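All protein chains but one are shown at their positions in the complex.
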Amino acid sequence: MNNRRNLDQDRFLAFHREMLRIRALEETALEGLRQGLVLGAIHPSIGQEAIAAGVAGQLRRDDILLSTHRGHGHTLAKGADPEAMMRELFGRQGGNCGGKGGSMHIADFSVGMLGANGVVGANIVIATGAAHAIRLHGDDRIVACFFGDGATNRGPFLEGLNWAAVFDLPVLFICEDNGFAATTRTADLTAGPGPAARAASFGIAAESIDGNDITVVAEAAETLINRVRQNRKPAFLHARTYRLTGHTGADPATYRPATEVEQAWQDDPIARSRALLDAAGVDSDVFDAMDRAVAAEMKQVFEAARAAPWPDPAEGLTDVLDARAPEVA
Amino acid sequence: MNNRRNLDQDRFLAFHREMLRIRALEETALEGLRQGLVLGAIHPSIGQEAIAAGVAGQLRRDDILLSTHRGHGHTLAKGADPEAMMRELFGRQGGNCGGKGGSMHIADFSVGMLGANGVVGANIVIATGAAHAIRLHGDDRIVACFFGDGATNRGPFLEGLNWAAVFDLPVLFICEDNGFAATTRTADLTAGPGPAARAASFGIAAESIDGNDITVVAEAAETLINRVRQNRKPAFLHARTYRLTGHTGADPATYRPATEVEQAWQDDPIARSRALLDAAGVDSDVFDAMDRAVAAEMKQVFEAARAAPWPDPAEGLTDVLDARAPEVA
Amino acid sequence: MAEMTYAAAGAAALAETMDADPTVWALGEDLGRGGVFGQYAGLEARFGAERIVSTPISEAAIMGVGVGAAMTGTRPVVEMRFADFALCATDELINQAAKARFMFGGQTRVPLTVRMPVGMWRSSAAQHSQSLEALYTHIPGLVVMMPATPADNHAMLKAAIQSDDPVVYLEHKNLWPMTGEVPDSAAPYSIGTAGVAREGRDLTIVTWSATLHDVLAAADRAAQSGGADIEVLDLRTLWPWDKARVLESVRRTGRLLIAHEAVVVGGFGAEIAATVAEELHADLKAPVRRIGAPRLPIGYAPTLENEIKLGPDRLDAAIVRMMS
Partner (left out) sequence: MAEMTYAAAGAAALAETMDADPTVWALGEDLGRGGVFGQYAGLEARFGAERIVSTPISEAAIMGVGVGAAMTGTRPVVEMRFADFALCATDELINQAAKARFMFGGQTRVPLTVRMPVGMWRSSAAQHSQSLEALYTHIPGLVVMMPATPADNHAMLKAAIQSDDPVVYLEHKNLWPMTGEVPDSAAPYSIGTAGVAREGRDLTIVTWSATLHDVLAAADRAAQSGGADIEVLDLRTLWPWDKARVLESVRRTGRLLIAHEAVVVGGFGAEIAATVAEELHADLKAPVRRIGAPRLPIGYAPTLENEIKLGPDRLDAAIVRMMS
């Protein structure tokens, strides 16, 4: 474990807070699931927060981000309002998508977050398209595209990466390698040396890192974000992590030994970040205050979402086609 | 150029004859196109015959082969009857597919040739499936799957290669790299070091060779076919060549300089094979006899195809579904 | 006779065909764990990982491998997890599986079963809820089947696997836990035959999949209220559909309503409506009508999902309208 005492405290306290917020948001959502308030499936990213905070947290607000079914952390770190997110998970008015999308389609276009996706790997080509549009606009935004290790076995992975490399597009591809694709160990069904080697076969510079060490993630992300912004070429970050929960909020994940999970908790990115900041001399009062603030924020979010009204059924017929409104037959 | 005098003459004369037959078959088909006898598009493989002869010609009859839109050579070298092929190209009775398929769907299941395909890259996953079936049957057949350089940019390339590697399937993937994808230079739209590197990123052993030297092709193919048959794992052969004609029989290919094509004719695999056999001391009478025999064969093929009747329209309604015949409304 | 769930009936059907025919095998994501809905529970333990194959997330390969393996002497059962994801493998299904027999002039057969769970289920929203049977009924070379009960899931899945032509087999996610009798020695299901789920004299309702149960409930309400004596036909196979049976019923009742969960516009109900309106033009006491989803992606919130679902109110109103 990285143990630098000369940490930039303000910077890493901010990352730490972001990780705490992500964890708290998802634990709040899981509580909502237990209470029947979250309606559809949710895929928690508990254990993977360092990647969301370290990458998405360093993007500019006008940069673009595309995410996955496991996208709450990316969305929050990009600047989305957690209350709007919780309302969306509860299917209520004031949700980011007006209750039309839910967790798997969470999006906040106002902060450049162009959507989670219910289809594994689908966002890789869409992100590439957003970057192609930026190239046409000629500005200096970049696109960050998250996907899981399992997504590297889908065709759009090849088509999107090749395209981004051929057209010199400003995309940072981030593979969150949590070792699992649903109930299956990804390594069992993925041939070859891994995601970074696949990226390299398209001539895309790729880096593999410990995705549970916020200092490592933050440094790699900063470098790659800057490089993509300057060079206008894709880059690839392969971040190893572990999914501490089941695949969905309802999955007990009995297909893996309890000891493995206990072991993995030793590597919890938030505990590691806390240890680093402790070692750097941050006072425990600071953490207590931060914990309280985050808890208060998410409690308010939960209550507001629970109190929010359902979408008006008439709203359900909007946002389809300008040319003809849908008719109920 | 490889210039071995100690060539196994019988073996390489057989390859030479096969290349001549492929060339003659396609020139006959092009004549048929000019005369309006070939109905749909055809994609000649003139200039690429060494790969077809050297690879497909060394498969066992019960091995399986899947091909591309540019598949006449593979099909003939696998043992298909050229008359049935020409009848198919002319859309006549007695064609391999009864006139239902044409050039882009040429197939001869009796010799293990499971089809050309009108969709670039589609046969990669189908070939993988054939190999998966062989694995289930537990016999020692192998599958040879041909595709072009352009096909390496389609998703099924990734999905099929990963699958074949994960499940240890006996497939030999052969990328015929003729430098072009239709009217575009493939290199301009293909990122990274190339097909072999892509294959290697799935842990598949890959070899890049001069695909216009029949001795090189034959040796590599023999080694890889044996290895796949014994190891029951995929292998990848990347064979460089050049498409001496246009993309289709009707394409004048004006998008590339005439000098480039003239240059490429210097590298004609048949001329090179002839030079090798000359150098090895084969008498010119042997070639004259061979040329005459091949010309006679293809003349007969042409005449028989031209004389063949059209398929009975009622035949057109068969081979669809057992459960219900199609009705004309 | 055994009482079992729709999911278990599917597993039993697969197990029986695998017992009887060593060339039958299944492939899809997470099958080793029993599949997402438990419809493969216990099968890996029984048949091994060579015949119950857990695959990478590679839908194009899952389908394409199925096609190639079907042309090479095996009978693959392909699992698409959600019908929505089958759209990642459309070329393999529509351009390859459906056409191989014909375009190769009968040299090959493609005995492939493609299972695609459909339907609205627990706020699954736009990409996990679609009923897309109409895409496949339009495609030459495909058989399309949609079982509505455990017994049918058992008999029909066996028939699908035994079919020498490719079958798109759509199970409804809301039906997985439904229990029912599954006869041990039922007659084999004959592809293309509808079931008479309820006899009646005044109105024929043609339906399929989970909607059958909503329609049966509505028919009971109509009977109770004295509104109408309704005949309910469960189509079961959409292509080829049981035209003779439907025409016979409508000839008697003079009225036809078609009810399905899928979008009405361009849904398979249109084919039935157009056919019956043409063939029985003179015999109809009322115009043929269709009821189903608006042309609208499926929303997440229940208030939005409910707008799309065929609830009791919409069904009852449609019946009243048919009878008035």
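Order as written gives the chain letters A, B and C; numbering starts at 1 within each chain.
Quick note on the criterion: a residue touches a chain if its C-beta (ideal position, glycine included) is under 8 Å from a C-beta of that chain, and two chains touch if they have at least 3 such contacts.
These figures come from a predicted structure and were not determined experimentally.
Shown chains touched by the missing chain in the whole complex: A, B, C. Among A:Ile134, A:Leu189, A:Ala220 or A:Leu277, the one in contact with the hidden chain is A:Ile134. When the full complex is taken into account, the listed residue touching the unshown chain is B:Ala41, out of B:Ala14, B:Ala41, B:Val216 or B:Ala280. Of the candidate positions B:Gly73, B:Gly118, B:Gly203 or B:Pro269, contact with the unshown chain belongs to B:Gly118.
Residues 84-85, 87-88, 90-91, 94-95, 98-99, 102-103, 125-127, 134-135, 137-141, 239, 262-263, 265-271, 273-274, 277-279, 281, 284, 286-290, 294-297, 299 of chain C touch the missing chain (whole complex, contact as defined above).
Residues of chain A in touch with the missing chain: 64, 66, 95-101, 105, 107-110, 114-115, 117-119, 122, 124-137, 155-156, 158-160, 162-163, 166-167, 318-324, 326.
Those residues of chain B that touch the chain absent from the view are 39-41, 88, 91-92, 97, 99-102, 104-105, 117-121, 150-151, 153-155, 181-184, 189-190, 255, 310-313, 315-317, 320, 326-329.
Quick note on the criterion: only the chains that are shown with their structure count from here on.
Chain centres here are C-alpha means, and the one lying farthest from chain B is A.
Annotation: 36 Å between the Cα-based centres of chain A and chain C.
Here the CA centre of chain B is 40 Å from the CA centre of chain C. Chain A and chain B, compared by their mean Cα positions, are separated by 46 Å. The set of chain C residues that touch two or more partner chains comprises 55-56, 58, 60. Looking at chain A, one finds that residues 153-155, 189-190 touch two or more other chains.
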